[in-house]
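Only a single protein chain was left out; the remaining protein chains are all shown in position.
On to chain A.
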Amino acid sequence: MSSRKDSGSVSTAEMASTGGTLDSPVKQIQIEGLVVLKIIKHYQEEGQGSEVVQGVLLGLVVDDRLEITNCFPFPQHTEDDADFDEVQYQMEMMRSLRHVNIDHLHVGWYQSTYYGSFVSRALLDSQFSYQHAIEESVVLIYDPIKTGQGSLSLKAYRLTPKLMEICKEKDFTPEGLKKASVGFENMFEEVPIVIKNSHLINVLLWELEDKSTVADKHELLNLSSSNHLEKSLQLLMDRVDDLNQEIVKYNTYSRNLSKQQQQKHQYLQRRQQENAQRQSRGEPPLPEEDITKLFKPPQPPPRMDTLLIAGQINNYCQNVKEFTSQNLGKLFMAEALQGHN
């Protein structure tokens, strides 16, 4: 089971990932409040229809901290002139931002997610290319639905060095994975996030609290859970089905492999027997034929998808467990309230 330490109220959060301590160049992420607000706004305005909204993170690296100081959103991939626009858009944005003294160093990207389903091939590829180019880059996953339920859900992930190796080699066979001993638990490592604001922004926050009379709505204490649970479980079930198919594929492959091994063995034996007979009859032995040409080994199925699905299922389960623990707490509170009536 994963170990979760409760974060202190003042100092930095120390959520240990399931893989142990981080051995990457980035140990902590520091985000400015502005970035958080921008990401929230981007999803709110543009993300209602499609699956994900994406954007680029800008900032710099200080010691072993990655400071994210600004970000800008990416337009959707709807039009047909997709690729060329992307690169040009990015270049133009960065050039313009440089004029107003905003950090123009690419340090990562962000993406929104639907109920926690972000472990996909596309994400892996993008993050790999980012991390390959820039050592310390991260991907920020923003979960708007969970945030809507009361607490900001923003997580930062990097690929573990082991996974980077595998992606570089593009060797996704079972043997390759076994060599690197990558399980679904050490695919991504989570980097703790800390939010930091400048003094001026703090002044602004005081002002906002003063001026705005928005009542605290306490969505966090909402008792209804069935809707969220249903959807999460639905997604989980779909994934488990997918995993099942992959497993069946792998099983047939290994069964074929062992059958083939048997056939090879039998063939060799027959050969030897025949050779022995021929020798006893004084005839020249039959030439050794190339075994590999006769018995072509079946293709081992790529394991990358299985790994991704397993990782995704793990993620769903974590989310569900977090959600249920919160709800149990709330239910017991409600009971206490009723009990005193």
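Rule of thumb we're sticking to: a contact is a pair of C-beta atoms (placed from the backbone, for glycine too) under 8 Å apart; a residue touches a chain by one contact, two chains touch by 3 or more; residues count from 1.
Convention: contacts and distances are computed from a predicted model.
Participant: Per UniProt, what's the omitted chain called: "AP-4 complex subunit epsilon", "glutaryl-CoA dehydrogenase (ETF)", "Eukaryotic translation initiation factor 3 subunit F" or "Non-structural maintenance of chromosomes element 4"?
Facilitator: This omitted chain is identified in its UniProt record as "Eukaryotic translation initiation factor 3 subunit F".
Participant: Going by the contact rule already stated, which one of A:S129, A:S151 or A:Q234 would touch the omitted chain in the full complex?
Facilitator: The single option touching the absent chain is A:S151.
Participant: Of A:F128, A:Y250 or A:Y267, which residue touches the hidden chain?
Facilitator: Looking across A:F128, A:Y250 or A:Y267, the contact with the absent chain belongs to A:Y250.
Participant: Tell me which residue among A:A122, A:L233, A:V248 or A:L268 touches the hidden chain in the full complex.
Facilitator: Answer from the full complex: A:L233 touches the omitted chain.
Participant: Hey, which chain A residues sit against the chain that's not shown?
Facilitator: 1, 4, 6-15, 30, 32-34, 36-38, 40-46, 69-70, 73-75, 85, 89, 92-93, 96, 99-102, 144, 147-148, 150-152, 154, 174, 177-178, 181, 183-185, 192-209, 211-212, 214, 216-221, 225-226, 229, 233, 236, 240, 243, 247, 250, 303, 306, 310, 313-314, 316-317, 320-322, 324-331, 333-335, 337-338, 341
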